[in-house]
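Other chains dropped; remaining ones untouched in position.
To keep things simple, chains are lettered A and B as they appear, and every chain counts its residues starting from 1.
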């Protein structure tokens, strides 16, 4: 793929320093690469491997008002080109997070987005309020793939009505950029994205893990103590790209794409399809430096393909 | 944590103990178990491996004589301890059969005493290694260092639980990150510290005498005091 071909396409070839920064709901990210919640701890864990200043944004492990024990082990199992997890939302709670983890993160000039959840609408609202009052939280990501204790443990994020309610209430409780993280376990993800948009979300992120299960045929028992878990990793990438495509066509708010992004080429699939930013999850486990290599790879692609601004490729899919 | 293949199947790195350091090499001793270790066995001389480590804690340094109890490939974790503290280990080494007693010569050489069992009797006594261990510990009050299957560890725990004996065990659990980020590799341990916090924050379903918390094997472990573990 030489200069010639690029020029023929009418793009500026040979751009040396393409612009990588994108805007998500008022947050300016220096590049479109964030971490996926639950795969990057509270940031600290990866700081030996990654200069956190280089990231587009840091999204921390999902937090709730009260700490959670999480599920018994085994919590993870590998599957073909993927993994299942059933961590059970173990977390230290928002109070401890603000006291013990946030000061570390404030050292960096990278926006911190806090993923949060609750068992009830009220817990969501409380969490959003408390996080919004903390110094150093730049955005919120609502994880709605949790069962709703009040509505008989139906999952918030698979019922448009209860999803809408909880988003509306959280919206009133915070002025921070509000990202709603969509569950892929639905018939029509574009409908869910539209509901999120109408209910006040500034952005949607997708996909969360796909509910799945593995069986130990010797013991004739589920491998995970929790029976089912969430599938992530390269296996789900084609499903995630399809959902980003459907959602991108359905809403005006920015879309954050994730699901199986291992390399810059994977990230580019999402960006071209319409994601304004991407999040890297399982890849961090495989290669702790994955985020940085992906940022570099995206930049290289822009140079090679003659784009001076990342925004020129976002949603550039020709169909 | 070592990357086993070049493609996405197998996907995750696999955890291994550092078996031995010699000159400028790091050595690993492993048993082929599933596709990760199978891929690893196809690595050729000169190939590059992706690896992060060392991770987590290690065994506390033994002050005098000690007991080393290895179940099968558990020897990989204990070997360095035995070699570095020559003639101080009372080694108990159990395996399925003769062929799975790896490094037997070296282990014998560096240990003060060695006791062997196999499931099929093809070497040493037939039976479980915990049988002679139990007898030995009755008369020898030495700290125990161990690595092996959960049933073996549970038996050792039962042997020592009402004694003053210390037992340090290297635990295994499925791992993804190896650095404490994914919370995948936990073991339930008793916790007194949690008691205070839990009252305020409402962590439920824990009676006060028996408070437990999940610790990450990759980060707070893999070596735990067997008496800290919250056995079911």
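One rule holds for everything that comes next: a residue touches a chain if its C-beta (ideal position, glycine included) is under 8 Å from a C-beta of that chain, and two chains touch if they have at least 3 such contacts.
In this text the structure is predicted, and so the values were computed from the model without any measurement.
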item: Subunit formula of the full entry, expressed with the displayed chain labels; value: A x2, B x2
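Basically, only the chains that are shown with their structure count from here on.
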item: Chain A-chain B separation of Cα centroids, rounded to whole Å; value: 35
item: Touching residues on chain B, where the partner in the complex is chain A; value: 3, 8-13, 50, 52, 173-188, 197, 201-203, 205, 212-214
item: Contacting residues of chain A [partner chain B, same complex]; value: 38-41, 45-46, 48-49, 61, 66-70, 72-78, 80-83, 85, 87, 90, 93, 95, 233-235, 262, 282, 284-288
